[in-house]
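For this view, one protein chain was removed and the others were kept in their places.
For chain A:
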Amino acid sequence: MPTPTKGPRLGGSAAHQRLMLANLATSLFEHGRIKTTEAKAKRLRPLAEKLITFAKRGDLHARRQVMTVVRDKSVVHTLFTEIGPSFENRPGGYTRITKVGPRKGDNAPMAVIELVREQLAARTETAAAAAEEPAGSAAAETATEAGDTPAEDTTSAQTSGSAETSQAEGDADEAQADKKD
């Protein structure tokens, strides 16, 4: 059971809060990630995860219960056909909140709430990729240092070539990491 919410309702009344959270959940399932204030993101997380648990169950009763919150039938369809099955192996923790700093204008603390797209087994792979990245840059540095010792004319070409290749490799690594995300 999620921690009960403390303090006043968002927007002033219970009905207003319910409508805002329903709209936020609809947007989250439609776009996969939304940017909102930290307070709204924290209130949205338990509701969204409950709806995803309904989607994982997938029967008609669950669908009708989700329809009482998310009024958009196409969004409910994607929730039950794509989002729910993609979280088949994940035991909860379907969403991730990342703070992105205060908003210009009213200084409200903003956050990005997104559906977690990584598979559970892929976590170790991403960690390994992150570990490899600094190692690759270190290897490039040693290569440039080794290239400095021979004649001056060749070093510039060698260093530039090695630097370019290492950068290309780094870009490829980053691209792979992005794909995993």
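To be clear about the criterion, contacts are C-beta pairs under 8 Å (C-beta built on N, C-alpha and C of every residue); 3 or more make two chains touch, one makes a residue touch a chain; residues count from 1.
In the analysis below, contacts and distances are computed from a predicted model.
Asker: Leaving aside the chains you can see, what is the UniProt protein name of the one that's missing? Options: "Protoheme IX farnesyltransferase", "Integral membrane cytochrome D ubiquinol oxidase subunit I CydA", "Large ribosomal subunit protein bL32" or "Heme exporter protein C".
Answerer: Hidden chain, UniProt protein name: "Large ribosomal subunit protein bL32".
Asker: Using the touch definition from the top, which of A:A14, A:V100 or A:L120 touches the missing chain?
Answerer: Answer from the full complex: A:V100 touches the omitted chain.
Asker: Just checking the interface: what residues of chain A touch the absent partner chain?
Answerer: The missing chain touches chain A at positions 35, 98-101, 112, 130, 178, 181.
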